[in-house]
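For this view, one protein chain was removed and the others were kept in their places.
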Amino acid sequence: MKRLPIVLWLCTGCGGGLRMLDARGPHVERLRSLWDLLFLISAVVLTAVVLAMLGALLRRRGGSKAQVPEVEAHSVPPDGAGARPVDPARERRMGRVVGLCAGLTVAVLFVITVANASTGAALARLRSPEALEIQVVGHQWWWEFRVQDPDPSRILVTANELHVPVGRPVILKLNSRDVIHSFWVPELTNKRDLIPGQQNTLELQADRPGTFFGQCYEFCGIQHAKMGFVVVAESPEQFEAWRNHQLQPAPQPTAPMAQRGQQVFLQGPCALCHAISGTGAAASTGPNLTHVASRSTLAAGALPFDRGHLAGWILNSQSLKPGNNMPALTLPPDDLQALLVYLESLK
Amino acid sequence: MSAPLPTPPEPPPVRDDEAWERLYLERTWAPKKGLIGWLSEVHHTEIGKRYIITAFVFFLLGGIEALLMRWQLSGPEKQVMGPDLYNQVFTMHGSTMMFLFAVPMMEGVGLYLVPLMIGTRNAAFPRLNAFGYWTYLIGGLLLYGGFLLNVGPDAGWFSYVPLAGPQYSPGKRVDIWAQMITFTELAGLAGAVNLIVTVFKHRAPGMSLNRMPLFVWAMLVKSFMVVFAMPAVMVASTSLAMDRLIGTHFFNAAEGGDALLWQHLFWFFGHPEVYIIFIPALGMLSSILAVFTRRQVFGYLPVVLSMVSIGFIGFGLWVHHMFATGLPQLGQSFFTAASLMVALPSGVQIFCWLATLWGGRLWLKLPLYWVLAFFAVFVTGGLTGVMLGTYSVDQQVHDTHFVVAHFHYVLIGGAVFPLFGGLYYWFPKITGRMLGERLGKWNFWTFFLGFNLTFFPLHFLGMMGMPRRVYTYGVERGWQPLNLLATVGAVIMAVSITLLLVNIFWSLKRGEVAGNDPWGADTLEWGTTSPPPSYNFLHLPTVRGRYARWTAAEDQPVVTGVRSDRKEVLVTRLLDAAPDHRAELPGPTLWPLWVALATGVMFIMVIFTPWGIVVGGVLLFITLTGWFWPRPPYKEELAPEQPS
Amino acid sequence: MSPPRRTLDVSHLPTFAFGHRDPLWWGVTGLMAIESTAFVLMLASYFYIRGNYAHFPPTALPFYVKVVAAVITGVMLLSAVPIHYANRAALKGRLRGMRWGLALGSLLGFVVVALRIVEFLWIGFRWDTHAYGSIFWFIVGMHTVHTLSGSLEDLLLLGVLFKGPVEEKHLVDVHTNGRYWFFVVASWLPIYVILYLDPAVLAS
């Protein structure tokens, strides 16, 4: 049951895996067993119904308009017009079978209810007071992550790429700035909505290192399709290193090109929405760019991070992700070059 | 004092003189002529046909939107349309299929068939019927007018706030959606009340509740569900419109409102809505099964009780659409249990039908094809429904393409397959000609193939993480092959529907003439001509068993004494359908149209200015006065004052 | 020619009936079911919104408004008397009784609407003040629309009764209309209790 051969065949044959079944943490592991149970039940029931239908089809054909219909004896007229009575013995037999099937249905539904409840209980047991707390804030159409810490100066603000330590439970506090979004990484979690004015929580734990793609699952407007994020599960040491690095302010540019780029950033439109710690830019309406070059994607998982895409994104954001809140900018080529160099230096 | 009569001399001739009777009935029930006559039509067969044809046109439009979406999704980063248009298209597709196709179609079939099946001459409230149709038409035209002018709603057929609220959906797009809801729900409610009262009060003598055809039961249960479900969405859409137009705070969390309140109200309607669509289909299925297995449906009582209990349980499980919103534990368990519970009556029905198949002698005609396919398709959808109703699993597959696969299996499998079966079954009654057999088989097999090819892969796409309502996806997600497969399936479905259209138009002209009863069927509508005359039955029938025509005695009595020089019908008692009194029904009139137009002015004008309420209110008062004002021919007038 | 058939002759049956024998009775019952559902859902929304407030109500109901609402309730209940009288007259086919009952009933209905306007002028918050205001105005406003349309319907029937010719079916119409008015009155009572007699609201 761990790997259903058909499922395996289908997912290898089709390019992408059935990520939901590819459990990489204890939560999805539990959900996976419940899924397997339901899948098995469904397969059996569907097969039985289709076989019963086909059986009837093959067994007694040859009805026609001329065929005298059968109806219950008490409503068949005594003069015998129109219809003849059904065979009471056969009806009783069928009644017993139908009753049995109904009883089986009740039993199966009971099993599912219990399995569901026990899965819920098992998931609840996975909650841990030592969990790492991460605030997730949904924005149209990007994700803000705040890795919490008792020391306020060590609260890490980043966007669209989240690192989590392997083996340590993580608790996500979900909230939204605008409309309802929904958070799901198929290999790692179940799904939870981000609702304005309400705080939801979701537990997550990765058992093995890996990089996972998540995205928004509640329709949230024009760019719902391109509201993705990346979760990187790595060893606790790597995670701490990442965290400490991300907490650093952005490195001051040294190369003249990068310095000019910083000027472009600060004096141009960018600084109206984006923050880079260590500079004057502190706006919080767009993603925090302090270490943007350390991320693997741009535009909330929509593009890979490299110079070409970065330039395209700055100049042409509205044709890459139409309707998103980053305006397309018209920059002189030199300024653009400088800006690109500067942003790429923000490792 | 009685009204002046046409040519036949007074007093009315002997009742059992059939020729005279027919002449009288034809004169009394004849529709008015010309365009005015067409607009003032109130007979249920005509209104029902209009519902069916209009809903079918909307089905085709919704299908075209589906094709556009499948084209856009056939490959990663395709540029068939941008996200703005795509969002409008998927919203239109959902809204069209739910509000403009499925519910009105079922309503139309019910309005056409129920009065015939229970043996009366018209629905209980003919003018209300016409009013319902016109409001429905106005709602549909409003939605599509808006769409063509780039004011198509784009917040999904569910219009979740705050996205659909004033801040995140500027312009008039969502307002148009909200008002379309109001129109179609008004129509739905009008039809539901009409069906309930027709079934309650106009059944042929002898058709007691326990002898009603299963189709009539299904329509009755459906109508009751409409009565209790649709007010929820009207309250919701009115609140939404007020939030958007006059600044109320129903859904503004900062001022004490709640975004989840919308979801509760919407799904309190939205889940029963599924059964509102699906239960009439069960009725069609039962009708077809009985005729083509040449026997009664096994387990009349369990099937009726199942439908009734689905009707009740259907109201208790709306929250399973909100499992991902972070509910308290108790809510999860309760609504999981409730959601699973609905599988029991559904299962019982399936078992009873299977037993019917086993106990009968199958007459393999096209209607039965669709019914047999229903078993495979609907049960698949039902089983994925069990998964979605299970809290823990739902939290994974919720809002992925798995859900898209699920509800297309349920709604197409549970409603469209039986509906097409019903089309092949009742087409001869409605038009007088049979649908072509050969094209019909092609239609069936391509539809079955195309359907499964389109929607089965979506299960896997959901498990691969593909969300619903996305206009595109990245190439690195690996979702392309299955999406392409689904698109191919959609094209095959389109071909199938084209074949169906060809078949319909061909058969209308050239189809084999059906005669009164081509199937040897049991229900009363097959006892009159095809298509039925404007008065439905020459003699109102009586009934002595569940399968009225199969159990009729050789000399089954007919009703006499109902006046044929007036639009008189027989009113019977609720439980045992014993004759109670005779009632006169109103004839063709333009007032329902005027009232519908006044309603239209009111609800469309308020989108732009609150004065719409005042203007529309005055117009409504005037038109309603016209509707209810007494007109000749008058019946016996009361003495001005009777001494007491 | 068809052979002579057995027949069920119904020519002796009456051509109208009161109460649940009448299809219109069922139609109006359906309407009441629809509107009751709507009111119940609106009241449910009210409780849902009420739960969102730490301090409820966010704006107190002025004393005068509470008085007016009590008067409205009284007038509402009072209006049921003439309508009941009209109903009795309809059952007996007495034209004058129906006219008087309907005239008085609709007059009281309009008094309720007028008082309601006064209430809304004094109430001190608007539909766009906060969610409480929204749901309050929504429920009370919807009920006022029903009161107004019920009173107008009384007037319409009154017009029919004066203009004539008055037929049997108009007796049924008067009776049905009266029943609908009872529904309007009855549906006001839970609204009044929930919206105005809530201890938190009373204390405010």
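First chain written, first letter: the chains are A, B and C, and each begins at residue 1.
Heads up, the rule we're going with is that a contact is a pair of C-beta atoms (placed from the backbone, for glycine too) under 8 Å apart; a residue touches a chain by one contact, two chains touch by 3 or more.
Simple rule for what comes next: contacts and distances are computed from a predicted model.
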{"item": "Omitted chain, identified by the protein name its UniProt record gives, among \"NADH-quinone oxidoreductase subunit NuoE\", \"Propanediol dehydratase large subunit\", \"Cytochrome C\" or \"Urea transport system ATP-binding protein\"", "value": "\"Cytochrome C\""}
{"item": "Contact set of the excluded chain (shown chains only)", "value": "A, B, C"}
{"item": "Of B:L25, B:V89, B:V151 or B:L362, the one touching the omitted chain in the full complex", "value": "B:V151"}
{"item": "Among B:E255, B:D399 or B:D522, the residue in touch with the chain that has been omitted", "value": "B:E255"}
{"item": "For chain B, the residues touching the chain missing from this view", "value": "84, 145-146, 149-151, 162, 165-168, 170-173, 243-249, 252-255, 597, 601, 604-605, 607-609"}
{"item": "Touching residues (missing chain, whole complex) on chain A", "value": "178, 196, 222, 257, 267-269, 271-273, 283, 285, 307-308, 311-312, 315-316, 318-319, 322-323, 325, 327-334, 336-337, 340"}
{"item": "Touch residues of chain C, complete complex, unshown partner", "value": "128-130"}
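Just so it is clear, only the chains that are shown with their structure count from here on.
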{"item": "Most extensive contact between chains (C-beta pair count)", "value": "A-B"}
{"item": "Chain at maximum distance from chain C, centres defined as averaged CA atoms", "value": "A"}
{"item": "Centre-to-centre distance between chain B and chain A (centres being mean Cα positions), rounded to whole Å", "value": "35"}
{"item": "Centre distance in Å when chain B and chain C are each reduced to the mean of their C-alpha atoms", "value": "30"}
{"item": "Approximate Å spacing (C-alpha centroids) for the pair chain A, chain C", "value": "50"}
{"item": "Touching two or more other chains - residues of chain B", "value": "253, 258"}
{"item": "Residue ranges of chain B touching chain C (in the complex, touch as defined)", "value": "15-16, 18, 124-125, 128, 189, 192-194, 196-197, 200-202, 205, 227-228, 230-232, 234-235, 238-239, 242-243, 246-250, 252-253, 255-258, 261, 264-265, 268, 539, 542, 555-562, 568, 570-571, 573-574, 579-584, 621, 624-625, 628-630, 634-638, 640-642, 644"}
{"item": "In the complex, chain A residues that touch chain B", "value": "10-11, 14-21, 28, 30-31, 34-35, 38, 41-42, 45-46, 49-50, 52-53, 55-57, 59-72, 75-77, 79, 81-83, 86, 90-91, 94-95, 97-98, 101-102, 105-106, 109, 112-113, 116-117, 119-120, 123-124, 140, 174, 178-180, 182, 184, 186, 190-193, 195-198, 200-201, 213, 215-226, 228, 301-302, 322-323"}
{"item": "Partner chain A, residues of chain B touching it in the complex", "value": "82-84, 87, 154-156, 160, 162-163, 168, 211, 253-254, 258-260, 290, 292-296, 298-299, 302, 324-326, 329, 332-333, 336-337, 340-341, 343-344, 347-348, 350-352, 354-355, 357-364, 372, 375-376, 379-380, 383-384, 386-387, 390-393, 395-400, 460, 462-465, 467-474, 477-482, 518-520, 522, 544-547, 549-554"}
